[in-house]
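Each chain you see keeps its place in the complex, though not every chain is here.
Chains here go by letter, A and B, matching the order in which they are written, and residues are numbered from 1 within each.
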Amino acid sequence: LEEPLLFELDTPGVSGIDEPEPEPGPTRLGGLEREGPIGLPGLSEPAVVRHYTRLSRRNYSIDAGMYPLGSCTMKYNPRLNERMARLPGFADLHPLQPEKTVQGALAVMAELGRWLCALTGLPAVALSPAAGAQGELCGLRAIRAALRERGELDTRRVVLVAESAHGTNPATAAACGFKVEAVPADARGRMDRAAFRARVGADVAAVMLTNPNTCGLFESDAPELARALHDAGGFVYMDGANLNALVGRVRAVDLGADAMHINLHKTFSTPHGGGGPGAGPTVLSAALAPFAPLPVLWQEEAGWRLIETMDGARARGLSPFGRLSGFHGQFGVFVRALAYLLAMGRDGLRQASGDAVLNANYILAGLSDVLSASYPGPCMHEALFDDRFLKDTGITTLDFAKAMIDEGFHPMTMYFPLVVHGALLIEPTETESRATLDQFIAVMRDLALRARAGDQAAFKAAPRLAPRRRLDETQAARHPVLRWAPPPSSGASSDESSFRTAPLSSNP
Amino acid sequence: MRYLPHGPADRAHMLETLGEPSIEALYRDVPAAVLQAAAFPDLPDHQGERAVEAHLAALAARNRPAGAGPCFLGAGAMRHHIPAVVDALVQRGEFMTAYTPYQPEISQGTLQALFEFQTQVALITGMEVANASMYDGASACAEAGLMAQRVTRRARVLVSGGVHPRYAATTVTLADGAHEAVEVLAPDPLGIEDLIGRVNHETACVIVQTPDVFGRLRDLTALAAACHDEGALLVAVVTEPLALGLVRPPGAMGADIVVAEGQGLAGPPSFGGPGVGLFATRAALMRQMPGRLVGQTVDEDGRRGFVLTLSTREQHIRREKATSNICTNAGLVALALSIHLALLGEEGFTRLARTNHALAVDLATRLARLPGVRVLPQAFFNEFALLLPVPAGPVVETLADRGVLAGVPGERLWPDYPELAEVLLVAVTETTPPADIEALVDGLKEALS
């Protein structure tokens, strides 16, 4: 059965909400009443439940299967976290309640901050970044503010970014007004040490570096390179995307980081939710800490306070670079992450990162003879392969990925990092069992053998067992249809075409 | 360690397969000094579910839930009744634990839901297209400023004094990344700021809010015309989208971009986050829109399906040339909002808006009778600013001690403007029972006498 759009299920006059009609009375709308209907469809509560239940069943999810997405850290999302985030004492708090009525919530933020600082060894944390990319922005803005204070903002214009970095790194650096320069990788898949050293200088504001990097390899030179950059007056931004390999074993401070965002929705188990909400608290070194954005959590005799103004911050010796969100950040995500940290504890976190690395190496070893591993092991929490094993088969990494769908697995990350050709980046995380890993390895081996045996047509036709076969992404981008519009036949003449073809030049 | 599936035998077997003596051996690329430095003497070891629950429940008990008594707080975070269905559906593992839908064949659930969300947002804002959500209203507002800069190739962003000050601050921070060209007007409780007079050929956009932070409904028609005459965009901010069930949407008044905070219709305020930023614009500007977009297409069998689209704008492809560095949205909150709107439908949404307004009119009428109290806006939806005869901050603290969260005092939002200290923002929703309204009126009367 196909599932129509909500708008195609419209039953005029029906609502899934029974609020009573208010008594007629005066209005004070100043003549700004809405004219004409909105166009929202009417559905009963049963119709809504069935619609979304059916839609949900067209999704893959970590609850239903392994997500070997490299650099995405798709681990299990504990249900206790959800229960805790929904306690009325957390969920039903207004952000502007008097501070004396929310001391427990502020204590949650403080306690989470303590964990993050302890695990990274950095002294301060800005909790408010709403996601990893905003955390990067937070870090770079703090660096910019520090440079400004040093009077070097105009001279230090360059941010070095590893070739293998996530796209958010250069995008963020550019959004902060820096000039982005890529640093190449060497044959070992690490940042090229010589190239880096050669580039360090008085015009470099910072380096953005992921460690372990997106090839799943530990950047062994990181402490040394960081020292070199620090000596030259630059800062080190460490991308926390791959923190899951390090938690409880390696501290960012010991790798020379001045700033690092932490994806609570990856490393600390809060759900991805089909694309958010996440949270990207950013830890900061002593040099950057004063520039952390508002609000700043501050402990005083009367209890926890939120410093919300520049004046208030300055009175405490701080120079915030600004603010990133309307209130105090993703509080609901903080509760979930703290629940996870408490549940895992020091020993559990250390075991988890170890198991994550163990699992990745188990996959690397289990597949190295049939897939082409890009670098020798050991890897950290993810294993990188490239498409050499598909040479002359006519099958691409994409075809291979789609064939995995028919075997019941979500594909791994494809075509990233860009430093190898046709990359297949596999991150199992620690919450996959040995039985699942064995099954995954068996499926991957079988697919690789079938690919090499020349079963091209089957791969090109995949997926066949998914809710949809391959979708035409080109058409979607060339003629974007971003919303439903009533069919032309149904009365009011459709202006759907205007959503598609209006030229950019009609822009005022 | 209940979240870890391996038993000791599994680890031993896997290490044996690898020919490695220990997990620690796999960390041999990490300098020994770095490994040795990592000790965490102050962190506790793992705990069972009961212990974690007890710890967090004790922290939760140190807060006063807004719903534990009368509550009139708004100012960008609203408390609406969210039907049980919404949270039940959002918690389905297939939605909650799914990744970003990059593999469309096995992500049609999320994709179709977001396509429906985009349509709903376009409908209620009166715009042509919308994106699949942003972090929150404040960051959506800031992104609107950035987008206007890109579209117009101009730098200057003019922010009305009626825009929520936290939104203005976020916009300054984010839009100032490269330039320092955002001008925020002073807060303007009486609505006499002259925006039109300030628009000129250097203006990228004017950002204005309606209902504004003082609750005042604004007619944007003339301002939109003025912007368009100068080649600038008009950005409208809505912090209470339920208003759009009753009042004319910015899209119908000429706005080019509408941003809003959807939290109030999606879930509880959760101490301010996560929220969900709505972002809608005109079709012509679609390719300059930041954030994730879901588009309709067909699969190989010709069946309708949905995909993430126009991703060439985004950072994984464009890298430093991306429209924005944003990489996630607020998918699950957007889903919650969409489910709620699906339940409401045309009837429910407009009726709920009427209910909210009727309660606000009633409350305003009663409060205006208190000696020395003035209701500032003439036209409002479900929230309005009061001018008290005394500073509002202490009044709020006093009433809080008596169990009434009376509203947001001026000093909380505008600490830098002592002349707004007597302002108190008061909001009502359908969750406000008559007895609570009595409690506020009586409490204020007493506090002011």
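Everything below uses one rule, namely that contacts are C-beta pairs under 8 Å (C-beta built on N, C-alpha and C of every residue); 3 or more make two chains touch, one makes a residue touch a chain.
Owing to the predicted nature of the structure, the values given are computational and were not obtained by experimental measurement.
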Protein chain stoichiometry for the whole structure, using the labels that appear: A x2, B x2
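Heads up, the rule we're going with is that only the chains that are shown with their structure count from here on.
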Distance between the centres, which are taken as Cα means, of chain B and chain A, whole angstrom: 19
